[in-house]
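Here the complex is missing a single protein chain, while all its other protein chains stay put.
Presenting subunit A:
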Amino acid sequence: MSVAVFDDIISKKIWNGKLPIQISLDPTENHAFTEPIFVILTLFFSYSCNSIDNMEASRCSYLPLVSEQLLHIYNGLDIEIINTEIWYDYEGEPLKWHYPIGLLYDMSGSKDRPWQITVHFRNFPNEKLLKSPSVEAAQDMFMSMMKQADFLRYGTTKRVMNLSKKDQSQLWESLSLDRYDEYWNVNQYLISDTDGLRYVPLRIYLPDQCPVIQEVVSFTNKGSSKLLGDVLNDILPDLFPSNLAIPITHGIQLPLDTPIDWASQNLSFADNFLHLIICKSVS
């Protein structure tokens, strides 16, 4: 069985992938805190380089962490926002706060730099978005994905469950504070074992709001390395191989001869899942 090599350089690049975003306020929302100083705020932000006009988000991070930064900015202006569910939309479509930001951007099909999204403090779309997009809730969803990835890889969640409370927290905190080494200090215990590998933690996203595809994908093909093209041929035989579609992750088109075990080790998001988007190829 082939042993996937941990590629430190690639892994670091994936972790450091950033996305410039421009957050606009919803002009139809009237808030007490925006009312008297709405005009001042927009002027302030357009002059300030660290404003919500020029934020950089990590592709591996989550929108509730961006909201946290927003609230800090507002706090710095002596504006207190409490008890609000903050949500974002891109071109009218509410953004799923439990998906990594890079995934949301690639799924949106936007080529904008910066990515222009709108923040809302009212009218939370309960029928479309999960409730309570707090940092704690995002952490819970993140750990839930880590558990699922663990279970898929090894058939048991014991690696995650056996982490100390401190280590469990460290995974999320290092992600929120952008500390690559601290994250991998813990995560290495979760994914470096090459014995007993079962299934690849992989989610595939098709356009037009298709249900997410998550199938059982083994790491090897009768002992030899399995390639991304093989996996996609199993799951989407009408699309792969063909000229119709391409697989994208972290904004990169992946070659079909990428070994799937290498991809899982080095191209996964912080939740240890490979999130692959299938796009129509432009030809």
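As a convention for this text, a contact is a pair of C-beta atoms (placed from the backbone, for glycine too) under 8 Å apart; a residue touches a chain by one contact, two chains touch by 3 or more; residues count from 1.
The definition used in the following text is that contacts and distances are computed from a predicted model.
The protein name that UniProt records for the chain not on display, among "Proteasome subunit beta", "ER membrane protein complex subunit 1", "Ubiquitin-like-conjugating enzyme ATG10" or "Mitochondrial ribosomal protein subunit L19", is "Ubiquitin-like-conjugating enzyme ATG10".
Checked against the full complex, the one of A:Leu206, A:Leu256 or A:Cys279 touching the unshown chain is A:Leu206. Contact with the chain not shown here comes from a single listed residue; of A:Ile23, A:Leu104 or A:Leu129, that residue is A:Leu129. From the options A:Asp140, A:Glu182 or A:Asp230, the residue with contact to the chain not on display is A:Asp140. If you put the missing chain back, the residues of subunit A touching it would be 96, 98, 126-131, 139-141, 143-144, 147-148, 151-152, 157, 160-161, 165, 168, 201, 204, 206, 209-216, 235-237.
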